[in-house]
Every structure is written in structure tokens, then in C-alpha cells.
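Could you have a look at this structure, given as C-alpha cells, before my questions?
Of the protein chains in this complex, one is absent; all others appear in place.
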Amino acid sequence: MRNQLNERVAISGVGCTHFGDLMETPAIKDMSLQELTAAAVKEALDDAGLSGQDVDAVFAGNAMVHSSQLPATYSQMSKWTGTQFKAGVHFEAQCSTTNVGLAMAATAIAAGVYDTVLVFGVESTRSKVKDYSPYEREPISHQQSWLWTDMAVNQAYGVPQGYDIFSSYNGLVALGYCRKHGISIEDFDRGMFELCRTRRLHGSMNPKANIQETMEDAAKRKGLSDAFEYWQSENNPFVAWPSRLLSLVTTADGASAMVLTRADTAKSGRSQPVEVKGFGISASDLPWYGEDPTIWKNDERAVEDAMDMSGIKAGDIGYLHTHDCSHISSLCTAELIGYLEPGKALDAAREGRLRFDGDRPMSTHGGRHAFGHAWAASAGSDTYEAVLQMRGKAGKRQMPKPPEVSVIHTHGYAMIGTVIVLGGM
Amino acid sequence: MRNQLNERVAISGVGCTHFGDLMETPAIKDMSLQELTAAAVKEALDDAGLSGQDVDAVFAGNAMVHSSQLPATYSQMSKWTGTQFKAGVHFEAQCSTTNVGLAMAATAIAAGVYDTVLVFGVESTRSKVKDYSPYEREPISHQQSWLWTDMAVNQAYGVPQGYDIFSSYNGLVALGYCRKHGISIEDFDRGMFELCRTRRLHGSMNPKANIQETMEDAAKRKGLSDAFEYWQSENNPFVAWPSRLLSLVTTADGASAMVLTRADTAKSGRSQPVEVKGFGISASDLPWYGEDPTIWKNDERAVEDAMDMSGIKAGDIGYLHTHDCSHISSLCTAELIGYLEPGKALDAAREGRLRFDGDRPMSTHGGRHAFGHAWAASAGSDTYEAVLQMRGKAGKRQMPKPPEVSVIHTHGYAMIGTVIVLGGM
Amino acid sequence: MQATSGKPNKIRWYYEGLSKGVFRASKCSDCGKFTFPPTGCCEHCGSWNVEDAELSGKGTLLFATHSGSDASHPRFEKAAPFVYGHIRLEEGPIAQAIIQGAEPTPEDLKALYEKGPVPVQAVTLQMDDLPVIAFKLQD
Partner (left out) sequence: MQATSGKPNKIRWYYEGLSKGVFRASKCSDCGKFTFPPTGCCEHCGSWNVEDAELSGKGTLLFATHSGSDASHPRFEKAAPFVYGHIRLEEGPIAQAIIQGAEPTPEDLKALYEKGPVPVQAVTLQMDDLPVIAFKLQD
């Protein structure tokens, strides 16, 4: 493949809702998925200074159709977003959805077809349609949630034979990492704590985050004076030894949106545009890694393609998000990308280098754990954060120096490594 | 929008399975959806002279996730099609899926990113996963099938309030057509008979069709000597007066695939390539038409965009397929496109002009009624037929003079008008 | 348009209206057109500047056919087959809905077709689990 974009493409608007629970979280409580989507889309269109009728196409992301029951999402959302009669498609790449949408939108613009494309992702991982009601929802059980989520995992031989996400994505990767770099289980545990503490700190500075409580405050709430004591307590069991519960994703409902446009027209928009410099996408079925659980070939390919298309090197990256459903996996990816030194990611976490004000800032919105994870909407939330950071508009968690180049890596479940590179214009 | 393809793109390989029932039809009986997909993909890759490892990206179409339970289709199919580590996405535009995939693939190539893209669509409308079995399937009831299919229709206000596909898509359109053109209900009925007879004839000449029995043979089987008597009998009730059962889609399981590539490399492939000259896509929520049920604004837009991008006029079209879940709707679209004279479509059917050997050939594979309809796979089956006709390889039903320009229109349910224009190279 | 929880949910609001015989829509403050049933965005021009509105329920039945005899949704098992029509509402929107006052037979439907457009009035059908809009023939 030639792996180039024949024309320059920019993000001219971004939007993202509060990530939480449609049945509980005040900011989004009782909203329909149509309204949740519209909230993100409105923010993105307003940001770009456009209306739904100004876009040429709508790429509508939603992964778990069993909970949303809104296939043909392009048409079901069209009267809620003002996009009637535009081109459209419903798509999913699970937790990479919105950024795979960004890549598809970029190609549609660089091909010469469309000038402006709206991409959105919406998901409810917490509740489902109740009976046949057009507006009532009911909570999903833990098992139901995983049954539907794991439908994205090999249905012939993976799930039927005892596949377990916590093992595959956390425990085995952690052990591979410790063995490879000679790290003790105790040091691993301390490093994971520090990483989670950083993510919780970021979440506490983000009014849209699913969890806005710092680890210190959580400890206090439980009557413990020390955050590490909280970390090692029964509040944080091993879900796949040596990985603990708080190194994992928290599920959420949410929506995100972005407006992509030709770079030559983006500057006349309402907000500071950001250029799509490149992307790389590579899918793989189970197992996601060979003998070494820290090296994922699909990520290697995606990173290589994105770097090649954008022409950047690891040293150019000012802000990085790597997919962190599993915190240890996210660190492996950051090392793979070259943002962190091999085997030194836990040190970096302990030294505070991964904080918004550190020299290797990562996931400043709080990541999948603190910001929360709403499958098809999440990659868009990562891009949203990157754009805010690049514009210097990230509020309390703003990096001291807005990054010139941001890289966002996501894992679309089961499995698709996706990397996008954003640059200032 | 600029509505152009910056680079030329071609279809270099096509594949399609027999359309039928995975639990009954000998040619596909007991195949898994993975194997059904692989069969179509293998045919397309062989046709292009490539392997799965030669493609850069896989656009994986599947609409009714409730029956397939294979989201993240790009990864779940990757080991069955040899496409591990390629870029991918799972998408759907319901019954337009495969051709919307063709459009997306064309932009990804014309943008300069990929050289070769595999698009496939797979669907089972007849059966679903049985319990939690990795291979057993069980039939879907009529109501279950419509519940899942109608999930693509406005879930806020359409389906909950009594929406009926047969009424909206057939009966009302038929009445609008008769009123507008002063056609009697009797003449309408006769015209619909003749159209169905033509489609059945085409199906009988297509070894992959869901129904390969002519209307005459069906009449004979029922002990009737006359096909029109059969048409007017209890074998063919009104499903939405004045529209009858045999003017409708028949459901099927099936898969289709195509390989798209840069036009400059397509000629070195194994088979005669066909150029993607243009496309147009426009989505709309209910109602799909205003006061006049024969004019659909989403189709007008899609047709206009496809004509504009390709630079063709109606008179250039040598072969046309319009979406014919509803036969009367398909004729309205053919008139909208300008392939048939307004109000004269029924005459054309009666005069045999729509047959493979007529001067206005349409749906020579048998269309949604005789070839059958497998949601996400169907648009690909239409494209497959067009490519065969353009190559002069359509067997018994080959048009006497292979068309230079083919236009394929599909309705992605609920609703997305999609038009693609193919031309010889 | 506050829903029971205190947050906006236009869909719930619509059905709550319907259960009281009120036909709710939204109206665009920019282009003046109605979006029916209501959303938070103008379906015509894409403006977010929309207001709550009520429709009269008056309309004209343009064409009428019937549903399948086997309901495609459990909600309508008792009702199917029913007459289903294409309606132009007084305020502009086009709607499709269940029609009352005619039988789903070729005879009744042919008579309706030959008669041409006729006035209808929206009414509420209370199904087991949800109110549903229908239109009643007015002559």
C-alpha cells in the first residue's frame, strides 16, 4: 500500500458527553441514546461552526447493538442531529470505533469525494432497552454485559472454550512483562498503583469523567489514611493475578463526535483545527500475542503504518494515549511506540512522569479507568482530549505546554490496533 | 462536496455464494457463517488472482448482529479468509451494505492509503445461533425475523407505533403510482405479474438463486395451467393491497465479496476489471417520501450524486438493478433514474423489455425476489451480477451485448439510497 | 418538556402527551417547520433552535393500504391486520399510521382509493404497554 493521504485533512470540531450511567449519573440521566448522541454531535458541530446540514456524510459508530438496538444508526439519528439526506454508514471497530471512523472519514475527504464528514460514536454498556419500550431502559447484569461484549471475541473457538478477558488482557500480559524485564510482583503492584493514582488524579480534574474521585479520597471514604493501603485492601481484589480490579476499565454510557474537513477550509472554522497526520490499523484474532505477551503484532503494524504515514518519530510525540482497558497492556504499547523506555514504564509511573504535568503525559482525561469506557464512543473521547490539550483548552489538567503532536492508540476489542497521529496546523 | 474520485479505482474480483437457507439448501447446508463468508471471499480473491495476505484492508459487512452474533467481524473472519493483521472495520448500511462498502473502499484507495481492499457481506436472515453453540443454528420465526430486521427502522416513533414494511414499501407506493399515472388496479396487478414472471425467469437461469422455479412451473406444480391464474390465486395473497406476496423479497442466507484495487494495477490481475465510475449515498428516516409515494428524496440525491461523480447520463446505462424488496418501488426508482419512461414501467414489464434479452434489462440475477435477499450480502450480489454481465460471463442469462455501463441502486433499510456506477475499462 | 426524572427525554414526553390525547412535536425557530414526532433538532434545516409544540391532529388521508395479517411486532398482535395510511397533517408533516373507520379488505380499500383524499383526526390507541397514534376517518 502507498499509505499516504493525497490531501490534507483536519479535525475542525470535537464533542463528548459526560461518561457515566444513563440511569444514574445526573449529567446524562434519563437521556435517550438519540439525545446522548445529539449532545456530542451538537458540541462538535458548534465547535466547527456548522450545522448537520453542512456535512456531506455521517459515519455512525455503535458497537453493542444488543444494548442499543439502533442499527442503521445513520438514519435513526438523522432527525436528532439535523443530518437528513446525507450519506451515511453504521460501523464499529469496538473500542477503536470512533478513531477508525476518523480514518475512514479522512480517506473520504482525501479521495476528493466529501468536504466535511461527521463521525460519532455512542454506546450504553450499563443498560439495555426495557422490553419493547421506546424510551425505558434497564440495567445489564455483569454476565449479560460480558456476554454481549465478548460477542466481539472469536465465537467459534475463543469464547466457547473459556476465554477470559481479564486473563488474556491483564494477568498474562503482566506476567510476561515482569518476566521479560526482571520486575518483581511487588514492584509491579506498586507501579500499577501509581499508574492508577495518576489516572484517578486526571479523572478528578475532568468534569466529564466517570470517576472523579482520587485514590486518596477513595481511601478516606473507606476510613483508610493511605492510598496504597486502599490499593492492597479487599476493595481492590486480584481479577487476574497479579493484576487487580483498579487496573481495569470502568464501564460507562457516553457519546463522542468529531467533524473532519479539508485542511484548506478548516482554518475558516470557529475553533482551532488539528491536522490528521496519519493513521494505522491492524486487526488480529486470538491469540493477540505469541510467546511474549508484551509484544502484539497488530499493534506493531498499526504503529508502523501510522508513523510512516505521518512521518513522525517517537521523539516528536508530545501527548500519548494508549488503550488502557488493561493498564499493563497500555504501558506495553507505550513502550512499543517508543514513548517510554522498554521496561521503564512502571518507573515512569512512580516518578509522576505520566501525569499531565510530567514529561511523558498520558491519558490526561483519566483513561478507560477514570474517564470510563463506552465502547464505540471511547476512542472519540481520547481524540477529544488530545484536541483540547493541543488547543490549550483542557482546563485544570492542561499540560503546561500544549503538545504539537499527539498520538492516540486504541484497541478495538478482539482485536484491532488503531493508531492516529494528530498535529498542529 | 467535490464529489470526485482523485484516482481511478476498479473492481478486480467478485464472489458470491448460493443464496438460500443454511439449514436446508444443499449448496450451503450446515456451513458456518465463517465458511459461508470464506466461500465468497475465496471466489473474489481467486478472481482477482490474490490471497488474503495481498489485501491492505478488509471492510466486513453484516447487518443483523442478532442472528449472526459476530460483531468485530473483521477479526472473527480473519483466520477464515487469510487476512490476519490487515486493517479492518465492521459496518452495515442494511441492504446497501456491500455497495456502501465498495464506496468506502474506493475512497480509501483514491485517497492514496490502500492499494487493495476486500469488501464482503454476510447474512443469515433464516436462522440464528442456537443457545450458546459455536456451530448449531435454529430457524427464526416470522415475527422474530421482522423484529430484528425492523430494529433498523426508527425505534423511537416508527416501529413502536405500528410501522409496517409491507404498507410503507409496497401498498402505499403502489397506490401513489396508480393515482399519479392513471393506472387501474387491474393493470397494476397484471404489470406486477409480468415483472415477477421476468424475475422468476432470471432466477431459473441462475444456479445461485434462492428461487429457480419459473412462475409457469410453480403454476404447474400447483395443478394450474396458467401462470396468471397462479398469480391471482390464494398462493399469492395481498400483503398490502394492491400489492401481493410475490412482488416481495424472499429472505435468504448468503455472502458476497469484492476486491477493489487501483485502476492502474487492476489490469494485471487475473480477470477483466470493471471501473468504479461513481457513487451516491443518501440516508433518510421515516417517512421515506412526501405526498407523492413514488418520489423518494434520498434516492433523488443518491442518483444525482452518482451521475455527477461518474459523468454518465441515463441514456448511457446498459444494465440496471434497482432495489426490489418491493417490485413497485424498484420500478419507481428505475423511472427516477431515467432508465424507464415515467409511468411506463409496467408496460415495459409486459412487453418483456426488462428481460435479460430485452432492451432495458434489469436485475438479471433474479432480483430480491428470485435471487433472494440476504441483507448485508445482497448489494454485493447485485454488483457480482453486473460484473458478470459486463464481462460477458453471465451464463444462460447473459445479455446479448455486454453492457458498457451498469448502475446498481440499493435501498439500505430504513433508509439509505445507494447508487453505484460501473464502467468498462 | 421535563420528563419524570427531571431530565429531558423527548421520546418519553411524546408518549406522555399521546396518553393524554395531545400530539406533541417540535417547531424550528429558524425555518418555522415542524419536526413530528419531536426531536431536539430541526429535521429540515439542522437548527438546534427548536421549541416544543402541539399539533391539532387534523390531517388528510392520502392513501390507505393494510398491514400484514401476522403482526411483525408483538405489540400489534391483537390489532393486526389493520388499515395503514399515508397522511398529510394540517401543519405540514407527513405521517404514516393506523387508520380507523375502514376495514383492511380489498373492497374497503378500493372504495377509499377511488374516493381520493379524505379528512382524518388523530386519536390515541392505548395498547397494552404504550399509547399509539391512529387517525380516524372523518366522514
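Letters are used for the chains, namely A, B and C, taken in the order the chains are written, and counting of residues starts over at 1 for each.
Just so we're on the same page, a contact is a pair of C-beta atoms (placed from the backbone, for glycine too) under 8 Å apart; a residue touches a chain by one contact, two chains touch by 3 or more.
Worth saying up front: this structure is predicted, and the values here are computed from it rather than measured.
Considering the complete complex, the chain that is not shown touches A, B.
Here one chain is not drawn; of A:165, A:387 or A:407, the residue touching it is A:165. When the whole complex is considered, the residue among B:17, B:68 or B:83 that touches the unshown chain is B:83. Of the listed positions B:49, B:134, B:290 or B:343, the one in contact with the omitted chain in the full complex is B:134. Among B:32, B:212 or B:232, the one in contact with the hidden chain is B:32. On the side of chain B, touch with the chain left out of the figure occurs at residues 28-32, 34-35, 38, 42, 51-54, 78-84, 131-135.
The set of chain A residues touching the chain not shown comprises 142-143, 146-147, 150, 156-157, 159-168, 170-172, 174-176, 178-179, 185, 238-243, 285-287, 289-291, 293.
Everything below uses one rule, namely that only the chains that are shown with their structure count from here on.
Taking each chain's centre as the mean of its CA atoms, A is the chain most distant from chain C. Highest inter-chain contact count (C-beta pairs) belongs to A-B. If you average the CA atoms of chain A and of chain C, the two centres end up 40 Å from each other. Centre-to-centre, using mean CA coordinates, chain B is 31 Å away from chain C.
Within chain B, residues 156-157, 160, 285 each touch two or more of the remaining chains. Within chain C, residues 11, 43, 73-75, 130 each touch two or more of the remaining chains.
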